[in-house]
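Shown here: the complex without one of its protein chains, the others still in place.
Up next, subunit A:
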Amino acid sequence: MSFIEFHDLTHCYNQGQENEYMAICGVNLSIEQGSFTVILGRNGSGKSTLAKHINGLLLPTSGVCLVDGRDTQDMDDLWAIRRQVGMVFQNPDNQLIAAVVEDDVAFGPENLGIAPQEIRSRVDEALKAVGMEKYKSFAPHLLSGGQKQRIAIAGALAMRTRCLVLDEPTAMLDPQGREEVLNTVRRLHDEQGITIVYITHFMEEAVAADRIVVMDQGRIQAEGTPREIFCEVEAMKAGGLDVPLAAELAWRLRREGMKLPGQIMTDEELVQALEAYGCPLS
């Protein structure tokens, strides 16, 4: 069942003005309930603009965005939509507002007027889900970038969100923080069936997805499984994007005439293929 649907979605910034800019041009896409979708594309391709439609931060200039069957342009439904879709942005320092971690996570449910005991259990549950329960009485500014992003995710979980939209959540993090955030997102997807829409410039992170959508100049340029997308090395490079290291190496070795299987994407697959190639008899 599709959870998010875009029908002929177009978004134009500054419409009718001199600096009018078409960020999205007629996108049709549906994102399944419980799926893990990665959106790739170069800067300015419309990824973030598209993501902001999912919880109605932006409304379509034309076309429709449906979330769980509700239209984001219907003001009566907007709050219900926002409860179901949590957003996490790039800069960990811009998203936390309270002086103590647990207060920050409680901010959303408090605003919904939920009973204090219920808030308590939601906050504990959310912090546990992102592996940050030990830090509940810390001040957010003392945490690392990866930990701050996990608190931001916990804030969305405390709203009992069914879908997380993450817009380059790891861009400002070090490798360790990046891994923490990606593992947390994967776990939430696997264990709680939360629908994930994940924007990133790191191709190695995109391998974790069920499906990849590639955007270019406001349009969908390609979609498919990570394997399908990353095997088109030439097309990806032409679009200013990259592929995982193993896919690139395999592609270049094949071009030199080496007979390697065509669908190599991970280090392990490449090692296995080269091992077999190097010692064909063993």
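General observations
The definition used in the following text is that contacts are C-beta pairs under 8 Å (C-beta built on N, C-alpha and C of every residue); 3 or more make two chains touch, one makes a residue touch a chain; residues count from 1.
Please note the rule applied: contacts and distances are computed from a predicted model.
Per UniProt, the protein behind the absent chain is "Energy-coupling factor transporter ATP-binding protein EcfA2"; the candidates were "Energy-coupling factor transporter ATP-binding protein EcfA2", "Fumarate reductase flavoprotein subunit", "Cation acetate symporter" or "Preprotein translocase subunit TatB". From the options A:Ser2, A:Gln33, A:Gln90 or A:Asn183, the residue with contact to the unseen chain in the full assembly is A:Gln90.
Among A:Val67, A:Met132, A:Met159 or A:Leu173, only A:Leu173 touches the chain that is left out of the view.
Contact residues of subunit A toward the unshown chain are 19, 41-44, 90, 144-146, 168, 171-177, 201, 203-204, 240-242, 245-246, 248-249, 252-253, 267-268, 270-272, 274-275, 277-279.
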